[in-house]
Each structure stands twice: as structure tokens, then as C-alpha cells.
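Right after this comes subunit A.
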Amino acid sequence: MIDNHNESFSCPEVQGRLDDLFKSNEKTFVDRGIELYPDDYPLIELKSLVLSLDWEITDEIITDFMMHTDNLTEFYRNDKVILKFLHILRALGKYIDANRSKAHPDCFKILNSVFFALDDVILTKDISRSETEKLLKIEIENYKKLRKLVSNRKLTKSREKEQYSLTKNVPKIVKDDKIDCFQVKSESHMLIVSQKQLNDLKNDIKQFIHSEFIGLRDELKNLK
Partner candidate 1 sequence: MAFVNLKKKEIQAKIVYYGPGRGGKTTNIEYIYKNFEDRIDSKMVAIKTQGDRTLFFDFFPFNIGRINGYKIKIQLYTVPGQVKYNATRRVVLNGADGVVFVADALAVQRKANIISLKNLQENLKHYQKNIFKVPFVFQYNKMDLLKKEVPILPLEALTGDLNEQLNRPSFVASALEGTNVVATLKKIIIMTVASIKMSLQ
Partner candidate 2 sequence: MLNEEHLDRIEYILQENLIDKGVSCSLLIDMAGNIIANLDSDKAELDIYSLAALAAGNYGAVGAMANIVGEDDFSLLFHRGKDVNVHFTNILNDYLLIDIFDNGLSLGFLRLIVADAVKKIKFILNYQVDK
């Protein structure tokens, strides 16, 4: 016989327990970790490119980055402060494009800093002019520091080059008939290179080209 008293464990009490246990949160979509942007947020594409640059620096990403900064420059042509932010971003983009792995490591930090400052400016409703200018000033200072670091680096490298390199001009290689060697003539240095050293150098270059071809061939095979 089925025990009808079982019904006393059914719906109302159990339901209540289950409702308490699985009480749904009225907030269905707003989560602290997720940023919600207005539909017309103008920096969305640029943001994804800035984040992409953090992961990988490719021609495509940099080209798109430059293109979007140009578009935004047009869009904000009447806002001098925002234009300045974009101007710095553009300059950084150009620098990274031109230098790639030789770029100063800090430029990526500055790029992110400038972008997120701009992001704050755009997203903060009713941000005052003075606050905007304050944020801009900080980023301009950061940018100037970076430029100084970059120019100091260039100076150090050119001094090192002067000390150890051969010449400003392309050195001429002249065979000296008296001895079995070549003389590299330059304004600052005379470097005697023996026949053997030159042959070794040629072999090294050949080996390098050979290994590069092997690498290229493998890459082509993989593409197929």
C-alpha cells in the first residue's frame, strides 16, 4: 500500500527548502568582473587591438591599430584633449612598428597606460575638463620619460658603436699582394683579415643561409 502520508513531505516544505537553497539572485547579468559598455562605445575596437598587442605584435594588428587611431582622430577632431591622447597612441604605434623587438620594453606599458587613461575619460560620465587634463598631463609626462629613455639608449648604442665598429662609411676590402690577407680600409680603423678568416666567414654565412632555407622549406611544407 502506498503511504499517502508521503505527500506531507512534498511540495510546500520541500519547495520552500529548495527555493531557499537555490534562491535566485535578482541581478541576472551585472557581474563585477565584467565591464559593460554602452552600445556606442567608440573605443571598443581600439581596446581589443591594444589587448591584442599585449599578446602578439604582428603587422596586421599594428596596421589596424594605426587605422583605428586615425579614425578616432577624425571622430574627435573637435576635442583637443582627446586628440592629444590619440596623438600619443599613434606615436607609440609608429615607434613599435618601426622598432619591433628593438623597441624599448617600457613603451608597451606606456601604451596601455595612455589607452586606459583615455578609456577612463570616455567612459566617465560628466568628467570635468580639469580632471581630463590632469589625466592627460600624467600620460604626457610618461611619454616624455619614455622618449628620454629611448634617446639615451640610442646615444649609448651609438657611442658603443663608435668605439667598436669599423667606420661610418662602408669599408673597402683591398687585397694586399705582399701578404696573403685583406686589408679593410676605413677612416678610423685598419683591420687585417687573413685569407683563412675570410674563408671561415664565408662558410659561416653559407651555413646560415643554408639553415634559413631549411627553416623556410619546413614552414612551406607546414603551410601545405
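One rule holds in what follows: a residue touches a chain if its C-beta (ideal position, glycine included) is under 8 Å from a C-beta of that chain, and two chains touch if they have at least 3 such contacts; residues count from 1.
A word on the picks: all candidates are chains of the complex that A comes from, given by their letters.
None of these values were measured; they are calculated from a predicted model.
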{"item": "Touching partner of subunit A in this complex, picked from 1 or 2", "value": "2"}
{"item": "Of all residues in subunit A, those that touch candidate 2 in their complex", "value": "52-57, 100-101, 103, 105, 108-109, 112, 204, 207-208, 210-211, 214-215"}
